[in-house]
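My structure is below; once you've seen it, I'll send some questions.
One protein chain is absent from this view; the other protein chains keep their places.
So, subunit A:
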Amino acid sequence: MRIAIIDTSRTRAAIIFEGLRDAALGDLVLIDPGGPMLAQLEAARPEVVLVNLENPSRDVLEDFFAMSRALARPIAMFVDQSDAESTAAAVDAGVSAYIVDGLARQRIKPVLDLAIRRFQAFARLQAELAEAKSALADRQAIDRAKAILMRRRHLDEPAAYALLRSHAMQSNRRIAEIAEAIVTSDALMGDLP
């Protein structure tokens, strides 16, 4: 079974690709989203097309599939022909699948299930990455704020941190927010006394 993967995120496409390959679920084609998509699809002649829900080419794809049908070439259908529940799960995860008409439900089901899991894995990865990035930014702001306080108020590091923390507690804000404010005001005020 040949499966084509179209995704605006190359990382996500690669994650799905690897998952399907590891599960030996098909003969896989990764469509280059920057290239001529329809030509690539025509050359690949896939039986299943996996595409992310928010892909801006979905209207174009649907037109292509409809035309293929008119020309009596292999045709694609949205997957819920046989299984509305899997399709709903797929749409929730952010993946849409088009399958060749007549492809048995039991053959598409594992592909779709795996695609959904890989989509969710990618979403978790993104969330963790965003959290890690913001934690790093927080730490940097706090370090810079401490340095500013140490320089301007002649404090040692524990005292600078204690000052930040007590301000945060009094104003009911995060330490990182107080730190950001100090960094910003230092940048604006510069060397003014």
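Here are a few things to note about the model shown:
Everything below uses one rule, namely that a contact is a pair of C-beta atoms (placed from the backbone, for glycine too) under 8 Å apart; a residue touches a chain by one contact, two chains touch by 3 or more; residues count from 1.
In the analysis below, contacts and distances are computed from a predicted model.
You can't see one chain of this complex, but its UniProt record names it "CmpA/NrtA family ABC transporter substrate-binding protein", from the set "Electron transfer flavoprotein subunit alpha", "Glycerol-3-phosphate dehydrogenase subunit B", "Cytochrome c oxidase subunit 1" or "CmpA/NrtA family ABC transporter substrate-binding protein".
Residue A:Asp92 is the one among A:Asp27, A:Glu42, A:Asp92 or A:Glu157 that touches the chain missing from this view.
Only one residue from A:Glu18, A:Asp32, A:Glu54 or A:Glu131 touches the chain missing from this view: A:Glu54. Looking at A:Asp63, A:Glu128 or A:Glu157, the residue that reaches the missing chain in the full complex is A:Asp63. Listed here are the subunit A residues that touch the chain not shown: 53-63, 65-66, 70, 77-78, 80-81, 87-88, 91-92, 96.
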